[in-house]
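For reference, the structure is listed below as structure tokens.
Heads up, this is only part of the complex; the chains shown haven't been moved.
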Amino acid sequence: MVPPFLEVTDLACRRGGRRVLDHLSFSVGTGELLALTGRNGSGKSTLLRTLALLVPADAGTIRWQGEDVVIDPDRWRSQVAWLGHLDGLKADLTVRENLHSSQPDRARVDAAVAAFDLSALATREVRTLSAGQRRRAALARVAASTAPVWLLDEPLNALDAAAQTLLHAAIARHLATGGVAIAATHADMPSARPLELGA
Amino acid sequence: MTGFGALLARDVRLVLRRPGDVAVVLAFFVVATALFPLGIGPETNLLARIAPGVLWCAALFASMLSLDRLFASDYEDGSLDLLLLAPWPLELAALAKCAAHWIVTGLPLALLAPLLGLTFGLDPLALAALTATLLVGTPTLSLIGGLAAALTLGARKSGALLALLALPLCVPTLIFGAGAVEATVSGQGFGVHLAVLAALALMALATTPWAMAAALRQAGE
Amino acid sequence: MADLHFLANPARFRRFSQRVTGSLAFATVLALAVGLYLALIAAPPDYQQGETVRIMFVHVPSAWLAMAGYGLLAVLSGSLLVWRHPLAALMARGAAPVGATFAAVCLITGALWGRPMWGTYWVWDARLTSMLLLFFLYLGHIALSNAYDHAERGDRAAALLALIGAINLPVIKFSVDWWNTLHQPASVMKLGGPAIHPTILVPLLWMAGALSLLFVILVLLRTETEIDRRRLEAADATA
């Protein structure tokens, strides 16, 4: 049997002494989008951060293609593209400079800029963008990466309807190339498999 | 190594986008140094006597002043997460940040110092010693300060705390830096001092990136 | 209750420490009594320094313990960072203020001694300055470990600092020594045996022993307090 791409077993995590995740198990296969849902504070962001090894898990394993990710964390990190609650853009750099600093390949950056309709804004400093324009730039950074695993924390935040369509298209393209995506969200994400936390 | 170069270039570009921060640091250096002749009066040989100590202390303060924000802005705008997830070693990223900091503070300070030394009546050899020791010594200050900045990420009252942590660790560099200039004033060479400073810099280079990386990982939690 | 699992190890320590503190306290009191008798009454006044020489019996052991304390801090920090030993963090929290106190005692007794001997409370001499710096390394450590909302964060940040500080401590000490000195050079701990008269050496060693016991017992008690406090916080958080 081919292992599912990402397999999480019995994960537990505590933040500030409170148990946030406990005995959580799920798996995501290639070409699949997992939508994390649940109330505010149910642990969606915590789960994403734990998967990215930004927060250490208290128990449980995360397997990527059958191998525990803590064995070679650097290899795992290189497989992950991250979008947090915060955009992680440098306000003093332009959109293109921001994308370039994580993706040296100019062609991929150009494609991502186009995919999120940022061409007119590419040379603007991020400081001067509107909230949704900024979020699009952060999403373009994810799209520009070659990592097979996308971890997205509320990617639809601040996006207008057109940009949401662009995002769904970008995710669909990513999945079509065999990628995996996990997104925390309060909105509907079509064609996603939902996983409710804290239920 | 090209990864390091790219990181460094980006960090330098970022700092240069905010010229205000650099300007304040340099102005502070000049003002702090200018203070001593005022208190002491114009006795030239006395001024020359205290010049090395004063310039080194002012340089130390000046580099602490800007280190405060070295990682804090990354922490606050979410790009620390990206740094932690980046495919290059975190140690390298931290080092690039310190290097960028040095390029925009330590280096200008070292280049500005002979000019200030001149106003204190230092002779040419002493000026050479001053510049040389600042060039070799200020990287250590940036590294130690960078460590303190990483350790205090997310801590309350980080400015004064950072300085409190970093200043004692900078003392050896200060002693040998100021000592070198004094040695030339009293007619000796400053080769030994320079060697010690280089050794201290290497020691800092060998230990602090690792500790910075560990501290940054903690801050990401 | 499983939430308190991470305290299992500290809990075992606590039982152990409660068992030994009684006899340790007894030994400390006894050693202090003998030491103080020897130091304050039995030892003869110095032919040069007169009665003030008695300050030394507190001053010198405090200096030693302050320095040893930082070494202990470094060892604890190493085991926290490498083995994630939860007890190490609590013990480091217990040890740092004790070490800082001994550093302060050394500074204060030194200053009081300096007045009759050198005619001033303070000079910017190498030995004095390096002790002052050690004191501030301690203060920085304490401040850093308390600067976070989450105690564990503070523990680990402070542990990193203590490790780097421990590497730097000898550098500071020697660089300051080369810088300048007015203070007494080492005369007990030096190659070729002590160059000090036995009538002084014996009470000094007694006092050193007694104060070391005091150091140990204070660290144990403070560690217990830290364990209790951490347990209370954990209970609060799960409640």
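The chains carry the letters A, B and C, assigned in the order they are written, with residues numbered from 1 in each.
The rule is short, and it goes like this: a residue touches a chain if its C-beta (ideal position, glycine included) is under 8 Å from a C-beta of that chain, and two chains touch if they have at least 3 such contacts.
On a predicted model such as this, the values are computed, not experimentally measured, just so you know.
Per chain type, the number of copies found in the complete complex of this structure file is summed up as A x2, B x2, C x1.
Methods note: only the chains that are shown with their structure count from here on.
Each chain gets a centre from the mean of its Cα atoms; the one farthest from the centre of chain B is A. In terms of C-beta pairs in contact, the better-connected of the chain pairs A-B and B-C is B-C. Taking each chain's centre as the mean of its C-alpha atoms, chain A lies 49 Å from chain C. Centroids of chain A and chain B (each the mean of its C-alpha atoms) stand 37 Å apart. Centroids of chain B and chain C (each the mean of its C-alpha atoms) stand 31 Å apart. Among the residues of chain C, none is in touch with two or more other chains.
Not a single residue position of chain A touches two or more of the other chains. Those residues of chain B whose C-beta lies close enough to touch chain A in the complex are 6, 10, 13-14, 17-18, 77-79, 81-82, 84-87, 89, 220-221. Across the complex, chain C is touched by residues 16-19 of chain A.
Taken together, the chain A residues at the contact with chain B in this complex read 52, 54-56, 74, 77-78, 80, 82, 84-93, 97, 101-102, 104.
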